[in-house]
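For this view, one protein chain was removed and the others were kept in their places.
Chain IDs A and B follow the sequence of writing; residue 1 opens each chain.
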Amino acid sequence: MPETSEQIEAQMAKQKGQGVQIQKNATDSASVTKDAARCGFCKSGNQRAAFFTDRLATFFFCSAGIFLVGLLFIFAGYIIYAGRDSLTFHFLTSPPRFMQKGGGIGPQLFNSIYLLIISSAFSVPIGVGAGIYMAEYARPNSITKAIRLSLETLSALPSIVVGLFGLLIFINVLGWGFSIMAGAMALMILNLPVITRVAEESIRNVPLTLKEGSLALGATHWQTIWKLILPAALPGILSGVILVTGRIFGEAAALLFTAGMSSPHLNFGDWNPLHYASPLNPFRPAETLAVYTWKVNSEGLAPDARQIADGAAAVLIITVFLFNILARYIGRTLQKRGYSH
Amino acid sequence: MVSETENLSKTLCIKTCDHVITRSSPKPGYFFRETLGRYYTTLCGSVIILLTVVMVAFVAVKGLTAFIGSHPISPLQFLFSTHWQPDASASEGGPKFGALTFIIGSLSVSGLAVLFSAPLAIAAAVLIAIIAPKSGENFIRPVLELFTGIPSVVYGWVGLSLLVPFIRNCFGGLGFSLLAGSLVLALMILPTITTLATDALQALPISYTEGSYALGATRWQTIYRILFPAARSRILIGITLGITRAFGEALAVQMVIGNSVRIPGSFLSPISTLTSIITMDMGNTVTGSDWNNSMWSMALLLLLITFGFIVIIKILGSQRTEKRGSNA
Partner (left out) sequence: MLKFSRIAWIIALFFTVSTGTVAIAAGNSITAMGSTALQPLVEQAANKFMETKPDARILVQGGGSGTGLTQVAQGGADIGNSDIFAEEKTDINAKQLIDHKVCVVGFTAVVNPKVTVSNVTQKQLVDIFSGKITNWKEIGGPDMKVVIINRPKSSGTRATFKKYALNGVEEAAGISLTEDSSGTVRKTIAETPGAIGYLALSYADASVRALNFNGVTPTIANITNGKYPIWSYEHMYTKGEPTGLAKEFLNYMMGPEVQGKLVSALGYIPVSEMKVSR
């Protein structure tokens, strides 16, 4: 803050007295007046104190912010630094070895991505549909209220509770066994509220004129949504979805009891989803990268367990960053291309 | 106010359009042009309600079996006793299922986490929203958003490999402790609280700040006496959301707290939480046994406490709208 403006502020403060205090409660201003009465030309002293406090506060806020950002950078830097040796093509693609050095995270990485795709295949249509409903069709009635409440509940649920629910329904009741499908369903439950909210917000942000024009031309409400509003809201929805999937990539607690903690031998030459060894089979157990990171640090049977965990953590964090950057990039480019208006 | 009128005009518009269309629409294909889409989106909305209801119902039923089964656990004992001996044989006095230790563990670790992170988060929010809005918006905020996405196992892993040895070397003890757990959680919820608190401060009308400056207040006075009180309930919502997240976190906490079944005596003592005991015992116990059922009761308890947090958020939210109403 430049010196001059502070002086002006000082002048103003002198003129108005402790004007701000009027807004506060009586006791505060009373104590100030008492202070002012005690010492002769106390006003300027008071102000000096006020500026000193202001400076101090500014300093405090700045250092808090710098500390926070610094903390986060050290955090990310440490993880990537610790895992730097593992970030090789071999590590990313080869399967883990048992009680031997040099295992990789290939199947786990594949599982994470595959699980993410399958869960999005369910959560995106439902979430966007619900978002459209909330933004366009919902009347202010009890059903809308119920949906809102459900969304809030779902988004606040501890992920381990979602995982246990998955265990109950998909494993115990439906008998799917620990499988990608069960994991995808659990992730869908975690995804849904966020995708719905993102879709609703993006749709609400579409200018009303677009819609009015379309309706005036005789299009039905749904036609308007499908042909105009949805394309216009696409950048927002897309970047939101990518952001959410990035978060889901690191989810572990919900998957412990649904997708399971084992990774059977995969045959990457067989892409028929009906075959057992096929990586695409949705009813095989699948340990994801996040679960593996958790497990390898505890069941460290390989001699280089520490290194594997470091590497896996680095890969996780880098992937999440990539998702984030991608979301931003897509949001911006689509917007620039003029899809939105 | 603006958004309300907008909404009103929206609904008006929709209503009139509906009206017009229904009158002139016995045309074939109307089903595909309107009805199907409307049904589909309504279905999606209903799926969300259904999912929530089914989920709460299933967890509730499963969680309550422990209290009504063949040899029921007393709910009072479950909630208020610290005797956790699920494997004690009949000669040792029979199994005891007191979960108070875990409840206290969960509450203290998440409460402490918020105590650590809230002041820092709010300070950073002030920096982003008021002091340095430009670099805050272009740099700090994106960084924070990046960090909300970091997997919790990564936080746990760093806690285990850096924080636990650090605490052991600096403060003595084992390293696995309440302190380690709450620090890991504090770091984890920092970005969430900061982002929400920044939103709260940015949502305030600029006239508040201008008015205050015009009256000669310094920036600190403006922040402390005008902006904080005005944004109070939204900041509190952010803090509550942070505590909710910390409370439900399982793996990051389980990795660093030591999982000792006792009530924390100091910052350095190892503790257990509801989530950590569930992660450890769920798979190893037999489905349908009292022990396993008590795990489900803990899951139900987690759910109920989360509901409690939602209610708090709701109350804070309604306070905000009321205030606004009276201001206008």
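In this text, contacts are C-beta pairs under 8 Å (C-beta built on N, C-alpha and C of every residue); 3 or more make two chains touch, one makes a residue touch a chain.
Predicted model only: the values in this text are computed from it and were never measured.
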Option from A:71, A:113, A:210 or A:305 whose C-beta touches the chain left out: A:305
Touch with the omitted chain, as defined above, among A:150, A:202, A:297 or A:319: A:297
Interface with the unshown chain - residue positions in subunit B: 32-33, 36-37, 40, 83-88, 92, 101, 165, 168, 174-176, 254, 258-263, 270, 272, 277, 279-292
Residues from subunit A at the interface with the omitted partner, ascending: 98-99, 121, 125, 171-172, 175-178, 181, 226, 257, 260-262, 264-265, 273-274, 276-277, 281-285, 297-301, 305
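Keep this in mind: only the chains that are shown with their structure count from here on.
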Touch list for subunit B against partner subunit A, complex: 6, 9-11, 13-14, 17-18, 21, 25, 30, 33-38, 40-45, 47-49, 51-56, 58-59, 62, 119-121, 123-124, 126-128, 131-132, 136, 139-140, 142-154, 156-158, 160-162, 187, 190-191, 194, 212-226, 241, 244, 247-251, 255, 275, 278-279, 282-283, 287, 296, 299, 302-303, 306-307, 309-310, 313
Interface residues, subunit A side, partner subunit B - complex: 1, 9-10, 12-16, 19-20, 22-24, 50-51, 53-54, 56-58, 60-62, 64-65, 67-69, 71-73, 75-76, 78-79, 82, 125-130, 132-134, 136-139, 143, 146-147, 149-154, 156-162, 164-165, 167-169, 172, 189, 192-193, 196, 208, 211-212, 215, 220-223, 225-226, 243, 246-247, 249-253, 256-257, 290-291, 293-294, 297, 306, 309-310, 313, 316-317, 320-321, 323-324, 328
